[in-house]
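Provided herewith is a single structure, encoded as structure tokens, for subsequent inquiry.
A single protein chain has been omitted; all remaining protein chains appear in their positions.
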Amino acid sequence: MSNAVYELLTLDNVVFKEYLFWSAVLILKMLIMSPMTGFHRFRTQTFANPEDLLSKKLKVKFDDPHVERVRRAHRNDLENILPFFAIGFFYVLINPSVFLACNLFRLFAIARIVHTFVYAVVVIPQPARFLAFGAGLLPSLYMGLQVLLATF
Amino acid sequence: MSNAVYELLTLDNVVFKEYLFWSAVLILKMLIMSPMTGFHRFRTQTFANPEDLLSKKLKVKFDDPHVERVRRAHRNDLENILPFFAIGFFYVLINPSVFLACNLFRLFAIARIVHTFVYAVVVIPQPARFLAFGAGLLPSLYMGLQVLLATF
Partner (left out) sequence: MSNAVYELLTLDNVVFKEYLFWSAVLILKMLIMSPMTGFHRFRTQTFANPEDLLSKKLKVKFDDPHVERVRRAHRNDLENILPFFAIGFFYVLINPSVFLACNLFRLFAIARIVHTFVYAVVVIPQPARFLAFGAGLLPSLYMGLQVLLATF
């Protein structure tokens, strides 16, 4: 492998294209969390700012369980999907096995979609969320370790 | 367009340079949120950790409205500006129209600066924040979709 890793940034590189595709999917999934929070805020009339109150009879409210559930799912995305954009990109640049890399990206993306579904759309009993979380965390940890070893 | 998208990563590519410029602006805007939170914490003596208390008479406190307002604005930045760094970069790599791309970056960046201003600096009645939020979300969704279609 050449050290000129920028040569890997081509759409002919299946690994890079797969990374871009799943990253775009996850960006869109994440961005939908805000409107989803907004939906539950309106439905339950739970607003965190005085200027958001639709009627003078309402007061700010922070503890609606549906709103907070979506917010926890969203925060979990920030903690896991955002690092993936970085570590997935770095992993592309160390020129991994096509088969392994593509499946790691798929596993991560599907795990995160399932995580949102069982957490914030239809609550499914544990260990559903725990398994989805773990299936997202492990590929990230593995890619982080591989990049670490390749650049040590 | 060549598939060797790394060739787009040059400062002669107006789209990439515009992306870098507005990203740097937004990084600096975001980083200022922490000192802004700190300012309100000191002003209102609202500290979340026992080791932060400046006097033995104080207790930890989590509900100051000014501190929480800046923290909500900051969290909204995490949810929107951080994904932009990824999706804006991917969008550069699919070689979009210069005119459209530059204006999407400008719209996003200005919308996010306005969002912070009307949320956490001078509170301006709705729909100011709602419009600023939407004007940031739509370019992100559009870019996400374009990257998805280009890599499908």
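The first chain written gets the first letter, and so on, giving A and B; residue counts start at 1 in each chain.
Please note the rule applied: a residue touches a chain if its C-beta (ideal position, glycine included) is under 8 Å from a C-beta of that chain, and two chains touch if they have at least 3 such contacts.
Quick caveat, the model's predicted, so the values are computed rather than measured.
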Chain B residues touching the omitted chain (full complex): 6-7, 9-12, 17, 20-21, 23-25, 27-28, 30-31, 33-35, 48-49, 51-52, 74, 78, 82, 85
For chain A, residues in touch with the removed chain: 3-6, 9, 69, 72, 78-80, 82-83, 85-87, 90, 93, 123-126, 129, 133, 137, 140-141, 144-145, 147-148, 150-152
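FYI, only the chains that are shown with their structure count from here on.
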Centroid distance [mean C-alpha coordinates] between chain B and chain A, Å: 17
